[in-house]
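What follows is subunit A.
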Amino acid sequence: MTRTFTVAEMSLRELTRRRGVLLMLLILPLAFYLARRGDHLGQSIRFVCLGLCWALSTAALFTGSAARALEPRLRLSGYRTHELFLGRLVALWTLGVALSLPYFLLIRLDQQDVRYGAIAVIMLLGVVVSPLLGLAVSALLPRDLEGMLVLLTVVGLQMIMDPAGTASRALPFWFTREIGTYAIDHTPAPYLTRGLIHALVTTTLLMLVVAVAFTIRLRQRPHLRFVS
Partner candidate 1 sequence: MDQDRRAQWLRGVLDLCVLGLLARGDSYGYQLAQSLQAAGLGAIQGGTLYPVLLRLQRSGLVTVYWQEGGGGPARKYYRLSPAGHTVLAETAVQWAAFAGGVGAILQERTAR
Partner candidate 2 sequence: MRPEIWLAALSDELRRHGVGPDLAGHVVAEAAAHLRDSGEQPLRAFGAPAAYAAAVADSVGGPVAAARPAGPVRLRAVDIVKRYGRRPVLAGVSLTVRAGQVAAVVGANGSGKSTFLRICAGLAGADGGRVEVHGTIGYCPQAGGTADFLRADEHFALIGAGRGIRRGEALRAGAHAAAALDWRPGPQQSRHLSGGTRQKLNLVLAALGDPDVLLLDEPYQGFDRGTYLDFWHEVWRWRDEGRAVVVVTHLLNQLDRVDVVLDLSASTAGAAA
């Protein structure tokens, strides 16, 4: 347990020293919010949630790539594979929560007549799913640039595609729009339920991808045998 937390602590230290990443994390969602503030009610909320998700998954992508060089050595030093990716996730989740608080307050103060509880749920689920997406992408694609392109595509599609259509459910952040509709347009409960189920399924799938990708990459090679 302490090992996982040590990984988490060092990941957090690394992240907070990367000024560029931090700046992006702070400013990007704000830019999204302000861009849509003049629009019809609630668009800014949807976009700020999406912005938070994108920023957090990008941060996870960068952390994952930077950590690659160190992970084999950490394995040799005695870390188990799950301690390595869980530690990074804990760090990113912590950062995500810290990041969401000011934005939740912003919405609380700036927007009226929305279901604040549901918005908190969107942000919480977004914090959970985004690092998983970013880490999964960095585990599957070796280079930052390709990973960035994938994330851009995902977010872009999320913005363009009509959430009512079935195809859009394949996107990992669909739940933000669905629960968003529940929160802003005061639609009935099934919207919330559908959103929650989608988030749960997405979380499980992405966690599986991360676990499998890490395990394969950091597996103990069959030709090597440790004799005590």
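If you want to know what made the cut, all candidates are chains of the complex that A comes from, given by their letters.
Assume a contact is a pair of C-beta atoms (placed from the backbone, for glycine too) under 8 Å apart; a residue touches a chain by one contact, two chains touch by 3 or more; residues count from 1.
What you are looking at is a predicted structure, and each value in this text was computed from that prediction instead of being measured.
> For subunit A, which of 1 or 2 is the touching one in this complex?
Answer for subunit A: candidate 2.
> Okay, in this complex, where on subunit A does candidate 2 touch?
Spelled out, the residues of subunit A in touch with candidate 2 are 2-3, 6-7, 10, 13-14, 17-18, 66-67, 69-70, 72-74, 76-79, 220-228.
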